[in-house]
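Let's look at subunit A:
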Amino acid sequence: MSSFGSVAWSSVGKKVITGLTGFMLIGFVAVHLLGNLTLFIGPHAFNGYAHFLETAVHGWLIYAFEVGLIVIFAFHVVAAVTVAVADKMAARKQGYKYARNAGGRSRKTLASRSMIISGAVLAFFVIAHIFLFKFADHEQTAEGVKNLYKTVVGTFQNSVGFTAFTVVAMVLLGMHLRHGFWSAFQSLGWTNDRWLPILTRAALVISIVLAIGFILLPIWLYLNGDPNAMPGGH
Partner candidate 1 sequence: MTTGNRVLDAKIPGGPLADKWDRHEMENPLVAPGGNRRKLTVIVVGTGLAGGGAAATLGELGYNVLNFCIQDTPRRAHSVAAQGGINAAKNYQNDGDSVQRLFYDTIKGGDYRSREANVYRLAQLSTGIIDQSVAMGVPFAREYGGALSNRSFGGVQVSRTFYARGQTGQQLLLGVYSALVRQIEAGTVKMFPRHEMLDLVVVDGRARGIIARELTTGEIKRFAADAVVLATGGYSPVFYLSTNAVNCNATAIWRAHRRGALFSNPCYTQIHPTAVPQMGDYQSKLTLMSESLRNDGRVWVPKKPGDKRRPNEIPESDRDYYLERRYPAFGNLVPRDIAARAAKVESDLGKSAYFSPQSVYLDFAEAIGRLGKGVVGDRYGNLFDMYREIIGDSPYDTPMMIYPAPHYTMGGLWVDYNLQGTIEGLFVAGEANFSDHGANRLGASALMQGLADGYFVVPRVVASYLANAKASTVKADHDGFKAVEDESRTHIQRLLAIKGKRTVRDMHWELGRTMWDKVGMARNAGGLKEAIAEIGKLRESFWHDLALTGGADDLNKQLEQANRLCDYLELGELMARDALMREESCGGHFREEHQTPEGEALRDDANFAFVSAWEYTGPGREPVMHKEPLAFENVELKTRSYK
Partner candidate 2 sequence: MSDSSAKSGMTIHLKIWRQARSAAQGRFVDYTVSGIQQEMSLLEMLDILNEDLVRKGEEAIEFDSDCREGICGTCGMVVSGVAHGKHAGTTTCEIRMRQYKDGDTITIEPFRAGPFPIIKDLVVGREAFDRIQRKGGFVSTNVGSAPDGNAILVSKLAADDAMDAATCIGCGACVAACPNASASLFVSAKISQLAWLPQGGPERGRRALAMIAQMDAEGFGDCSNHGECEAVCPKQISIQNIAKMRREYVKAAWTGADKSRSSGGD
C-alpha cells in the first residue's frame, strides 16, 4: 500500500519518531543529571564517574552511546523541525491578523509554542558544553585520571556568562519537557482521557525536578566550587 519511508515520514510517523527519540533523550537527561550529582560529592566521585564512562568496555561504551545519541538527536531535530517549521509554514501561508489562545481545554502554552526555540537553544548549549568540557585541555589527577572536575568547576567559576547561559538553557529544558514529556506519550498514542491529565501533571513535576537539578549545579559550583579541590580529599 505504501512504502516504509512514506509511512515513517508521514505526519503521524514524524510524531512517533519525535516522541520515541524524545523519550530516549529524557532518559539520557535523567541519567546525565544523576551522574552530574556526583559533582556535589566532590572531585573524586565525579572524576571516577567520568573515568568509568570513558573506559568501560575498553572505551567502546561511550562511543556507542555517543553515536547513538547523535543519531537520536538528529532524528528528533529533523522530525521536529519539519513538523513545527516546514510543514507548518506550508499548511497556512496566510496567517490570522488577530489570533488568541482558545483557553479552556487547550494545552497550548508558552512552553508548547516555544519548543523550537527552547530546542534550538538546548542544541546550542549541548554543543557548547561538549566543546567546553569534553574537548578542553584536561589536567591529570594524582591518580592519573582526567581531572574533568577541575575543568567543569573552573569553567563555571571563571565565567558568569556561561553560568548564566547554563541557567537559562536549563530553564528552557524545563519548558521543553513541560510540553515534551506528556506530548511524547500522546505522539506515540499511549494516552486516553483518563491518563492525559495524569501525564500532563507528571510532566510538570518531572520538568521542574530536572530543571532545578540542572540549575542548582552551575549556581552551586559558581558560588562554592573549588576547582583545585584535591581529588580524593573533600
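The candidates were selected such that all candidates are chains of the complex that A comes from, given by their letters.
Here is the rule we go by: a residue touches a chain if its C-beta (ideal position, glycine included) is under 8 Å from a C-beta of that chain, and two chains touch if they have at least 3 such contacts; residues count from 1.
On a predicted model such as this, the values are computed, not experimentally measured, just so you know.
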Subunit A in this complex - touching candidate among 1 or 2: 2
Of all residues in subunit A, those that touch candidate 2 in their complex: 1-2, 6-8, 10-16, 82-84, 87-88, 90-108, 112-113, 115, 179, 182-183, 185-193, 196
